[in-house]
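Here you go, one structure.
Only one protein chain is missing; all other protein chains are in place.
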Amino acid sequence: MSAQLLLFQVLNGVGIGMIYFLLSVGLTLIFGLMRFVNFAHGAFYLAAAYIAYAVVLWTGSFWWALLFGPVLVAILALIIERLLLRHTYALPHEAQILITFAVALIIQEAIILIFSPLGHNVPVPSALSGVLFLGPYVYPSYRLAVIGVAALVAVVLWIAIERTKMGSILRAGSESAEMVGLLGINVDRVFMATFALGAALAGLAGVLVAPLRGVEPFMSAEALGIAFVVVVVGGLGTLSGALVGGILIGLVQSIMSTLWPEGAQLMIYAAMALVILIRPTGLMGRI
Amino acid sequence: MIDRRRVLTGVAAAPLVLAAPAFIRRANAQSVVDVAGVYSMSGTFANVGSGLNDGSKWAIEQYGSAAGNKLNYVLLDDRGDAGEAVRKVQEAMTQRGIKHVIGCTNSAIALAVQKEVYARKGIYINEAGADEITGKDCNKSSFRWPVACYSAVNATVRPLIEKLPKAKRWYTITGQYVFGDSLLSNCKDVFKEKGIEHVGNSYHSLSDREYSGYIATAMAQSPDVLAICNFGNQTVDVVRQAISYGMKRNTKILAVWSTGLDQFQALGPENCEDIYFGANFWHGVDTPGSRRVAEIVKQKTGDVPNYLQACGYAVSQILIEGINKANSTEVPAIIKALEGLSYEGPTGTETIRPEDHQVVKDYYLMLGKAKSKMKDKNDLCDVVAATKAFLPPEKTGCQMAASL
Partner (left out) sequence: MQALERSPNLATAVVLATLIVLPFVVPATLASQIAIFATGALSVALLLGAVGLLSFGQGLYLGVGAYVCGILAKDAGMGLIPALLMATLAGAVLAGILGSVIVRRHGVYFVMLTLAFGQMGYFAVLAFKNVTGGENGLTGVPRQFDLLGLSIANPLAMYVFMAGAFFLVFLLVQRVIASPFGSVLAAIRENEPRSIALGYAVARYKTAAVALAGGIAGLAGGLHVVFLGFVPPSDIELEMSQRLLVIALIGGIGSPGGALLGSAFYTIVSEALSEIWPRWLALIALLLIGLVLFLPGGLWSAGRRISALFERKTAHE
């Protein structure tokens, strides 16, 4: 493999990694505060992607989709949290896993009911179609835009978590939700807001990735699988973990595709298992 | 889709089913023959299954009867599970005495059901793509409508080589599974024969969705043609992503195995333009057989038939043609009637080869057209070549018994 191709694969891997970060950051935030794995993460991604498809179909505008997708999914998440999840916080963690798993199934079946099981195309917004010539490389403009949004989200979230009052509540809550409650803060509301935020981020990823992948009812499995691997490798519950994990997995995938493509999937899950065994808190996690 | 007889039988009437032999239950009715369709209405293949089921069901409805027997369609929903398919077929054949089975949603299901039906001396018409169905796993009970890998490759790669004489460098992106590998090895055979330089191959796995790495590797080789050897959503994804990386500018892209209209619609006209696709069926090909299909589909959906509906229709049609020619619903008679039979199918005159029970029919090479040239929303591609390319029966590995 030439040096030029290798360089491209590395850059491409970082690019994929940023998209994977976007796919995973919602999951890690929810785990960080609420201490459970949201098995409905992929379903929120799926729902937003289909909302994007519908909005683009009816209004022709991708920008409306970008607004409605995450917002509607956040509302859905709020309803689920109030109606179902709230009753399970006292129960063992399996309960939340199972409820979110069941919700994911319901959302998937609902999508098939409304939209039919066939896949559909979501056109790239015309302003961003076409490729960019970066030296000897060709790169789709839309992908670059998505990476840009991912980077923006990372920065905004970092500022929000590290520098705002809401963020410090979130961080404190990750250490001890009980303590935060004792300090007079409405933990209930914080949980609700976090779940909605996590869902909205998954939804944002869904809308952005829809033109790259098209939409079909079983795309939630990919998002969930990748998100699991990324957050475990990077560190469950930390923003930097999602970033580092995402980029690492993106790199592995991109480079493996030239060295040993059939083994890429196996390697990714093996990496996940290895990290759990050696350093369960992940690369960036704190003990 | 509520078939009261089925619900009653399944849920409450088991004692009756066990106690009453098949002939008693049917004694009062006009002679009816049950045709079981094995399709997945849920699970990951639900999109494929429901389209095929529609086609099969509507064909039965359109024909109504065969050789004086009323046709009754019975759906066996395997829920995407090959084990469930086998169990339901077992049950249908032993408890309900059904001997005429059609349909499958994927090759794993077809291979399993094929053995089951043969063991119980029934007849099975299916639409699987795996070579083995009319190859080393062929049997006297089973017939297959779509073409397999050899035909798909030879009916697309060869005409394309003729069309693009200066395109000597070909790259392949292949799904690393049995079907993909078979497409690839067939491609390699043609490359060798025609002096094509196979500049490289990238394997991807069954659940891959991100192909940018493979596309980059392919582009680094500056191939004249990119041949895509996989199936289903993966074909659509590779085409879409290859185009997004601007590969269309310097390279011709061929999707060897495509299901036609539904995939073209999933891609959209901008993505289809200038891409070559292989297909088992196209509604734009006007033949007496395709008109029949178009008629019933138009009646039911108001739209043109896609591959799934046509394929589902075809397997029903074959069974019915066999019953009519044999003038009997007895399985050995139908099998004998079908071997060598020519009839008007969805792609024109189709013939059933006696040696391996493969239907000899056209496979199309299609080219996507510009949006401005589209006559209507479905006119996404033109047929560039229609070829019947099949391995001679002795080379397929099929050893067929002389009788059932």
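Order of writing sets the labels: A and B. Residues in every chain begin at 1.
Criterion: a residue touches a chain if its C-beta (ideal position, glycine included) is under 8 Å from a C-beta of that chain, and two chains touch if they have at least 3 such contacts.
Just so it is clear, the structure is predicted and the values come from calculations on it, not from any experiment.
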item	value
Options A:Ile99, A:Val122 or A:Leu239, residue touching the unrepresented chain	A:Ile99
Residue in contact with the excluded chain [from B:Asp34, B:Asp54 or B:Glu132]	B:Glu132
Of A:Leu57, A:Ile79, A:Leu113 or A:Ala127, the one touching the omitted chain in the full complex	A:Leu113
Hidden partner chain, residues of chain A it touches	31, 36-37, 84, 87-88, 91-95, 97-99, 101-103, 105-106, 108-110, 112-113, 225, 228-229, 232, 236, 262-263, 265-266, 269-270, 272-273, 276-277, 280
Interface residues of chain B (partner: the chain not displayed)	1-3, 6-7, 10-11, 14-15, 17-18, 41-42, 46, 50, 77, 79-83, 86-87, 90-91, 94-95, 107-108, 111-112, 115-116, 119, 130, 132, 137, 176-179, 181, 205-206
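The rule is short, and it goes like this: only the chains that are shown with their structure count from here on.
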item	value
Between chain A and chain B, centroid-to-centroid distance (C-alpha), Å	36
Complex contact set, residues of chain B against chain A	44, 46-47, 50-51, 176, 202-205, 207-210, 212-214, 216-217, 219-220, 233, 236-237, 240-241, 244-246, 262, 265-268, 270-271
Touching residues on chain A, where the partner in the complex is chain B	1-2, 4-5, 8-9, 12-13, 15-16, 112, 116-121, 123-124, 131, 138-140, 142-143, 212-214, 216-219, 222, 253-258, 261-262, 264-265
